[in-house]
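The complex is shown incomplete by one protein chain, all other protein chains being positioned as in the whole.
And then subunit A:
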Amino acid sequence: MKKRISLIVLATTVMVSVLSACGGSGGNAETSGQGEGGSKQTKTLRFATWDTGDALKIEQDIAKKFEAAHPGTKVQVEAYADGFDQKLAAGFGAANPPDVMYMWDFPTYHQSLEPLDGYADKDPDLNIDDFYKGLFNYGKIGDTLYGIPAGFTTRVVYYNKKLFDEAGVPYPKDGWTWAEFQDIAQKLTDKSKKQYGFGVRAENDTYDLQGFVWSNGSSFISPDGKAIDGYMNSKETAEAIQMFGDMVKNGSAVLTGGKGQQSGDDIFKAGKIAMWESGIWPLESFKQAGVDVGTVEMPAFPGKPVKGVLAESALSIAKDSKQKDLAWEFVKFYVSNDSIKMRVADLPVRQSVVTELKKDQDPLYKPFYAMLERSSDTPAFLLNPKWNEVNRQLSAAVEAVMHGASAQEVLNQAVKDSERYLK
């Protein structure tokens, strides 16, 4: 009997020590084996965006609504931010692109995108006639539609009413001229207060400058997209760009956004520049910063019609997508009235929404729609697929002008350097 007892006790001792020995090293075993199993039922739709911050949050909310409306679907919002182009190119290169993506540079990417005419024509839900007509031009290459407009903005002049009031200068009105603009800028400049009439970007996106060039009756490139000499370096083009360089030179404007410089949006918010030229994007932040802001259409060159440039974002579907129908559903959902209303950082692409929200009646928004009417010219990048190469020289030239170079000289130089890309 004794023997049995000691055996039992012994076995218990051994077991306890073995158990406690296991306890020490057993913690790492359960990390794998999860994350699988659910994927069979739920389809994952990848959606790539360049937005960040508030705009990204809105897009994620829309994605969640789509998931709620389509059970069994998960929308994976991929925020590429600054690296949008690289990551997208990498995705296409690896034949593993996001299913749906934001798109503007159709000349570069259209070969990787799914033509959408078939979907748009067949699907009456899209209600294609409700879109602003001009928007579709930007999503077409040739006659093929590659992107459904999701949002857009035109460019207007913001002005700080308080600074105008302080200087006793009347608010600018639609139909004003660049001469009046420069005059007002001079008046509103007070160097002692480090206050300037206008802010000039040190590093401009040449795309945004096209409105001014068009307004002066010129363009960066010939209408057939084949020639830049005589267009990019024309007298009118140089004049329009020189104007901003001159304003910096004479002190009525300040350089913004360069090395060691605050961004124009921030300076405007701080009330240190009276006028600022931009799209719809910063409007909300200006309001939040408590700036008493007004908007006005772009000024005109004497005797010439004012032209606007349209910045549009569209949604495209990758050619390599494995679930194009679902992707189309998402695109449609994204440009539905409800979704558009959620997206306050863009202007609505549907006329019905604009009418419903009375945006075109709002004096702050009205100039944007007025500028939309004037945005009939075709941007350079749509006219020549090599435009990105040309643009490198043009950008450098424009930047040099802002630092005091002669516009005509540097544009001639840029044309000379760029010619080889067009041959």
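As a convention for this text, a contact is a pair of C-beta atoms (placed from the backbone, for glycine too) under 8 Å apart; a residue touches a chain by one contact, two chains touch by 3 or more; residues count from 1.
Just so it is clear, contacts and distances are computed from a predicted model.
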The complex's invisible chain, by UniProt name, from "Tricarboxylic transport membrane protein", "sulfate adenylyltransferase", "histidine kinase" or "NADH-quinone oxidoreductase subunit H": "histidine kinase"
Per the touch definition above, residue among A:I141, A:L383 or A:A396 touching the missing chain: A:A396
Residue of A:S263, A:S285, A:Q323 or A:T378 in touch with the missing chain, whole complex considered: A:S263
On subunit A, residues whose C-beta touches the chain left out of the figure: 1-2, 5-6, 9-10, 12-14, 16-18, 20-21, 23-25, 83, 202-203, 257-263, 266, 392-393, 395-397, 399-400, 403-405, 410, 413-414, 417
